[in-house]
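Report on one structure; see the data block that follows.
Only one protein chain is missing; all other protein chains are in place.
The letters A and B name the chains in turn, as written, and every chain counts its residues from 1.
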Amino acid sequence: MNRLPLVDAHCHGVATGPVGREDLELWCTEASVPPPVGTSYLDGQLGFALRRWCAPVIGAQPGAPVEVYLERRAAIGAAEASRRLLAACGLGALLVDTGLPDDVDLGDLGAAAGAPAREVVRLERVAERVAATGVSAAGFADAYAEALGTAVTRAVAVKSILAYRYGLDIDPARPGPAEVTAAAGEWLRTPGARLTDPVLLRHLLWCGVDTGLPVQLHTGFGDRDVPLARSDPALLQPFCAAVEPTGTPLVLLHCYPYHRQAGWLALVYPHVYLDVGLTITHLGARADAVLAEFFELAPVGKVLYASDAYLLPELYLIGAAQFRHSFGRLLGGWVDDGALTGADARRVASMVGADNARRLYRLD
Amino acid sequence: MNRLPLVDAHCHGVATGPVGREDLELWCTEASVPPPVGTSYLDGQLGFALRRWCAPVIGAQPGAPVEVYLERRAAIGAAEASRRLLAACGLGALLVDTGLPDDVDLGDLGAAAGAPAREVVRLERVAERVAATGVSAAGFADAYAEALGTAVTRAVAVKSILAYRYGLDIDPARPGPAEVTAAAGEWLRTPGARLTDPVLLRHLLWCGVDTGLPVQLHTGFGDRDVPLARSDPALLQPFCAAVEPTGTPLVLLHCYPYHRQAGWLALVYPHVYLDVGLTITHLGARADAVLAEFFELAPVGKVLYASDAYLLPELYLIGAAQFRHSFGRLLGGWVDDGALTGADARRVASMVGADNARRLYRLD
Partner (left out) sequence: MNRLPLVDAHCHGVATGPVGREDLELWCTEASVPPPVGTSYLDGQLGFALRRWCAPVIGAQPGAPVEVYLERRAAIGAAEASRRLLAACGLGALLVDTGLPDDVDLGDLGAAAGAPAREVVRLERVAERVAATGVSAAGFADAYAEALGTAVTRAVAVKSILAYRYGLDIDPARPGPAEVTAAAGEWLRTPGARLTDPVLLRHLLWCGVDTGLPVQLHTGFGDRDVPLARSDPALLQPFCAAVEPTGTPLVLLHCYPYHRQAGWLALVYPHVYLDVGLTITHLGARADAVLAEFFELAPVGKVLYASDAYLLPELYLIGAAQFRHSFGRLLGGWVDDGALTGADARRVASMVGADNARRLYRLD
């Protein structure tokens, strides 16, 4: 398990500069403002996991206080810390969502991680780029199709943040051309406006389905922009049914706290997959328990490792180290109970850690 | 615990012919189409549980590969496999939903299982039989009442699949005669039409309540026909309140992943009961954890064992063997922690395994 090469099937770019206390605090949480007096975002599972898994890599004791951690990190320098942390992940490949405002150099990131970095194209980001060209409402659909076609040339997947921009409770049908033009006209009227129109978002999603690449969808928790109750992947059931005839795979990202509902979708829809990123990183020591819940209904060929790491190289390592530890404990417990043979456990670890992603995203 | 005679309080008929790889794969899942290339429905908790609990019964090693399992099963013959698997369940009684299209011979099934098999009448199936007689809209209500009265003569319960046909988010009130006639007219217009009208479905449900027999309701997961988000038993709260004055018990089947909500209903409504069928069978090694969740709020006198087995005799045994193992581990853990006395643990096992069902369904 400890040597299992992982495919990080959903992550983001990494910041390379020095990291101060305030950066660490805010990059280790889904909160977007400082914590109330007397509390710290690092006093929670993610913070404990950081001190556990990352401290030894930068030369501190496991569980070292945050202050000691930051001192030691500064002493070796941000570049060296980043190099060590990413190398310690033992990744076989990284699939990187390039849709956040930061520029990500996939070559640099891959080199630092010692593994190929492949692109995941964010559907909404491409739309924003098209809007910035001054396209007309009538020309939007064609311009978007063309831009997306170009964007995915070397990509392994596309990604939707519908959950953030509207919610997953959408009409599952592909909107008609006139609807798309009208919605585009409304959106383009205000340059730089946030794209939140459900008709346009659905149009983007269906264009993503048209690419035939796996479509990653944010589901479940995230930062406060997500309307949590409307991010339950069960709300996507009609959309899953509508997409099935196309054969395009859908990958439900994160899922927590609705991962049991997601597990059922992965069971009954052959094209639906799950991704444990963000969830296992943020849940730290609770990853054992929550991974177990992911594997209640979902077939083991349908669940994929990911970190959803962003900015901090620590987050890549927390994901990888906690997953190896927790999934190992979980599988070991099942073997001890007689539920699984040792050979099955090794096969399952390999599938979830890497093989499922290699097959689904055609990485080889 | 290992000798505890179980009442399987909700199950279906068993197929008696030979079982091939494809049959096994599709009968061991709630999916209805083949799995994607590179995956198997048997690579999951239910498949692992099958290889664990059923292999020794047909003369293979626990955890034997599926191919070996099927070879060995074919070698002893379907009839002998079925006989051994059902006998190994150690059942005291079976309550069989006869509403699926297959004919079930309760006498044969009971003989194979070595225990009396009693009937559960599916409300929607009776309506379909009435419709097939060419009844008029105006005559439907009377004809249904009469047919249901006849159907339940020897039954111990009725069952509703409202969750499949509409969802649990219904108006709780009994519909009036004119509404029923209008809805029946609409439905009967197209011979063989699927019964999905919420007014008619509610009417059937209230007719079921009128029988005074326990009404079993599908809640929670199932095959893809279920609209998952609308199968949350919490949505039945107004209906539970409306039924309470009648004294007719309601049994929430399956419940997962909404079993905690169901547990609360079983706590606050004296006529509401829970059934762990389907859930523990499909969850395999996770049955320990999920049974524990069933017993957070629900009084132990309100929870009933069942397998929800269908077609494969293996499913009867997986339910029974996993329940005995997991509930035993769960209760043993509580005894070890000092939460429960050993005498209480034995009493609780007996209640949930059989006594609650005997009392509720008046089996003696």
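By our rule, a contact is a pair of C-beta atoms (placed from the backbone, for glycine too) under 8 Å apart; a residue touches a chain by one contact, two chains touch by 3 or more.
Small disclaimer: the values here were computed from a predicted structure and weren't measured.
Listed residues B:S82, B:Q216, B:Q261 or B:T279: the one in touch with the omitted chain is B:Q261.
Within the whole complex, the absent chain has one touching residue among B:A15, B:A242 or B:V300, and that is B:V300. Listed residues B:T98, B:Q237 or B:S307: the one in touch with the omitted chain is B:Q237.
If you put the hidden chain back, the residue from A:Y164, A:W206, A:Y256 or A:F323 that touches it is A:Y256. Of the candidate positions A:T39, A:S136 or A:T246, contact with the hidden chain is made by A:T39. For chain B, the list of residues touching the undisplayed chain reads 232, 234-235, 237, 241, 249, 260-261, 263-265, 267-271, 292-293, 295-302, 334, 337-341, 344, 348, 351, 359.
Mapped onto chain A, contacts with the missing chain fall at residues 29-36, 38-41, 43-45, 48-49, 52, 62-63, 221, 223-224, 227-229, 256-257, 282-286, 289-290, 329.
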